[in-house]
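What follows is a structure written as structure tokens; I'll ask about it next.
Removed: one protein chain of the complex. Kept in place: all other protein chains.
All chains are identified by letter, namely A and B, in their written order; residue positions are counted from 1 within each chain.
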Amino acid sequence: MGVWEMSNLTAKGIRKTYGKKDVLRGIDLNLESGKIYGLIGRNGAGKTTLLSILSAQNPASAGSITFDGRPVWENQDVLNHICFSRELNQMNGNNANAMKVKEYLRIAEIFFPYWDKEMAKRLIKEFDLDIKKKISKLSKGMLSMVTIIVALASKAEFTFLDEPVAGLDVVARERFYALLLDEFTETGRTFVISTHIIEEAADIFEDVIIVDKGKILLKENTQELLDRCWHISGHEEEVDKAAEGLETYNKERMGRSKGVTVFLKPGQSIPKQYDVELQKMSLQKVFVALCGEES
Amino acid sequence: MGMKMRNLKFWGRLCGQSLGIIVLGSLAWFLFAAVGGRKYAGEAEVMFLDALETFPYYLLLTGSVILLVMGTTYFQVYLPLVISMNAARKSTAIGLAGCIFGIVAGILGMCAVIWWLTPGDIARSGRILMPLLTGGLLLTAAFGLLMGMLTNKWGKAGLIIMAICFVVLGAGAGMAVALTDGDKVESSFRFLSMVNEKVGLMFLAGIVVYLLVSILIIRYIRKMEVRA
Partner (left out) sequence: MNEILTQEKSIYIQIKEMIENDILRNILLEEERVPSTNELAKLFAINPATAAKGVNLLVDEGTLYKKRGIGMFVTEGAKKTIMDKRKKHFYDDYVKSLLAEAGSLGITKDELIKMIQESKDGGMGNE
């Protein structure tokens, strides 16, 4: 595996416009190596576009992507350390589907300089994948498996996966998380995983990045984010007092009962004297609180 | 593995595969038409050597068709694929152009070998016409790449243009087949001699156009999006 210790993949002022649509509206992001990042956001928020620009698969309309200060675009030395494994049916090539999996993997082996053939073989066996099959004949689950195999066997220092578990049943999903953790603990490669199945994956993300409407809403250590989010519920008068001065979201009411989500800023805490129920929130609930409301 | 090696491995293999298809396709067509057809005339082994000198034309025609088709296929399938695997665009574009050029060179090489080693009128005229044919093939290859680029950019519209090209090519093929027919050789040779004057031009035109198209596709690929 290529060893660039403590590398940084940095995006500055990234904008992307398709026709009249502003998909990315000014993204500044710094990805440190040696972490598993979760990338979450609603459909259309710009997750896939962001990943594709970070990996130079698509050009940005404005802004730059650098790897330890060196530009990524058209820089083969840097590109060798990045892998964006995306779902095959997203590929532009309508005829790529006539290709056999075997051929696809053979090409991957040629172009990913750190490709681990043994690992690919092992994963093919474990997933029980028939590599003689044509891509067009694969089920959704098997397509996901091919994407995962390419991502893991590429042994690239920065590896991005766009919804890798779509199409996998829950047992296969858990197997994926285990494989990912195995690989991460062994090599310390950086992974950025975008997913809609937030709750399952939340535990494996060290940092979480939330993309909303083409901008980065937050990038934070998952545990620290969850530590500062609380759900306060009880009698509405008590709840209002307890939540006073705090950043609130998602107020729910039923009669005299009220529930609200609060985000504590550094130094803030919820006063203890009020008769309210304090509960922790899951990452999924936090995400919905932040991105669910229509502005 | 350095990038050059990777490119060579991938595009070189593709080039070889395409040449293989062309040779096999031409062979099948040739064996069916020339040998099978001549059998009716009752000539024996001499006929085979005789027919061999027309084989290059089968190569050229099959090759032209394949070059037109491959232009689109390579653009739509292999280009996005290779870029999605983080190959720099410039080297990918050069690889593509080189691959196609390799196919052209391979076809012409085979034609040259056959025509310089066989006797007969057709072989002789073939030797003389080599520059013309080279230019023609390069133009066809350039056209195929252009088609690929347009299909990539405009989707279905580009495909329709391609279909029209096939029709035109079919007419040209029909004409060419008629030319290899024995008694028409003299008249057609006279026609080609006229074009022969321009042989040098055709050759140059082919090379220049091919280079221009290569530059064009390099510039297009630089901005190309892998899946919009």
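By our rule, contacts are C-beta pairs under 8 Å (C-beta built on N, C-alpha and C of every residue); 3 or more make two chains touch, one makes a residue touch a chain.
Please read all numbers here as calculations on a predicted model, not as lab measurements.
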{"item": "Touching partners, among the displayed chains, of the absent chain", "value": "A"}
{"item": "Touch criterion as defined above, residue of A:Glu174, A:Glu252 or A:Glu293 at the omitted chain", "value": "A:Glu174"}
{"item": "Candidates A:Ala11, A:Ile36, A:Val192 or A:Leu290 - the one touching the absent chain", "value": "A:Ile36"}
{"item": "Sites on chain A contacted by the missing partner chain, in the whole complex", "value": "35-36, 174, 177-178, 181-182, 184-185, 203-206, 222-223, 226-227, 279-280, 282"}
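Please note the rule applied: only the chains that are shown with their structure count from here on.
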{"item": "Centroid distance [mean C-alpha coordinates] between chain B and chain A, Å", "value": "46"}
{"item": "Chain B-touching residues of chain A, taken from the complex the two chains share", "value": "18, 52, 55-59, 74-76, 79-80, 82-84, 86, 90-96, 99, 104, 107-108, 110-113, 156"}
{"item": "Residue ranges of chain B touching chain A (in the complex, touch as defined)", "value": "1, 3, 6, 9-10, 73, 76-78, 80-91, 152, 222-223, 225-228"}
